[in-house]
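Notes follow the structure.
Then we have chain A:
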Amino acid sequence: MEKENSKTALEQIQEASAAGFVLHESRLCAELAEEELALVGSLSGKKGTYYFDPTTMTSRYAGIMLRLEEKNYLDLAAETIRDDSKKYPRTTPLGVLREAPFSFDEESIKAILTRFNEDPQYKDLRKCTASNQAVHFYSAEHLDPGQAEYLCEYEEVGRKENQ
Partner candidate 1 sequence: MALEGGWAGKILRVNLKSGEISHEKTEKYIEYIGGMGLGYKIMWDEVPAGTKAFDEANKIVFGVGPLTGSGAISSGRTNITSLLASNPFHGVSDSHMGGHFAVELKYAGYDGIIIEGKSERPVWLKIEDEKVSIEDATLYWGHGTFQTIAGVTAIMGGDSQVAAIGQAGENQVNLSVIRTGLSHSAGGHGGVMGSKNLKAIGVKGTGAVHINMENMEWYKLNQFVLSIYGANNQHVVPRTPQPWAEYDHPGSRWTAKEGLYWEQADPPIETGVCKPEDSNKIGYRTMKAMLDLGANGPKYTVRMGGCAACPIRCHSHVKVPQLSKYGVDPYVANTCMGFYAPSSIMFKGFNVDGESKDDATVIGRSLGSHMADDYGVWCNYGQLARDLKWAYEKGVLKRVLPSAEYNSIPWDKLESGDPSFYLDFYRRIAMKEGELSRLGEGAFWLDKRWNLGEEYWTYKDNKLWTKVGYPVHHSNESNGQVGALISSMFNRDAQCHTHQNLIGSGLPTDVQKEVAEELWGSKNAIDEPANYTPMNRGKAKFAKWSIVRNVLHDSLTLCNWMWPMTVSPLKDRNYRGDTSLEAQYYTAVTGKEMSEEKLDQAAERIFTLHRALTVKQMGTTNMREEHDQLTGWQFDMDPDKEPFTAGTIKLDREDYEKALTMLYEELGWDSKTGAPTRATLERLRLKYVADELETMGLLPA
Partner candidate 2 sequence: MSDEKRTILDKTMNRREFLRMSGLSAIGVSTLSWLLPGCTSNKEDVAVFETASGVLIHESPRCTGCLLCESSCTSVNDGKVGQQLARVKISPNYMYGQNGVSGPNWENGTGEMGNFKLNAELCRQCEQPACALACPENAIFEAEKSGAREVDPEKCVGCGTCERACPWGIPTVDTETNVATKCVLCHGYSACVSVCPTGALHFVSWDEAIRKYEDHFRTEEI
């Protein structure tokens, strides 16, 4: 680990971001100097502060990595769905959560879906199914159910018919 120690904290963050990760404050070799702080991005998670290099990683992606780091899959899934419904707007294909960077396994997905169903804090999250049987989710707080149904069907079927 001698090599590791020869790096500055800033370099540690830059390297982590270049490799696609965020760095928890506890892993920094030293405290960040003020001028270093100006160069990095930071996000707060349940377990403290995480740093990333904004020149190679967006805060959106850092947010995903932070949740993954904290194994907070439930919030990650819920936030992703709400974000998609609100921002674009669009529904979120369940398949997206199976792929990188999420890469949830079937067991996690099953657990997440159960919580969506049972926990009132996720009651805005709804399921819709396209005619090809693909499942999408959306947040009814941000997206009209009818619109969600249309968007889900378009993404799965319509897009291929309209090239």
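The set was built so that all candidates are chains of the complex that A comes from, given by their letters.
Just so we're on the same page, a contact is a pair of C-beta atoms (placed from the backbone, for glycine too) under 8 Å apart; a residue touches a chain by one contact, two chains touch by 3 or more; residues count from 1.
The model shown is predicted, which means the values in this text are computed figures rather than measured ones.
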| item | value |
| --- | --- |
| Neighbour of chain A by the touch rule, complex-wide, chosen among 1 or 2 | 1 |
| Candidate 1 partner contacts - residues on chain A that touch it in the complex | 17, 20, 56-58, 60-61, 64, 87-90, 93, 95-96, 99-102, 144-151, 154-155, 158-163 |
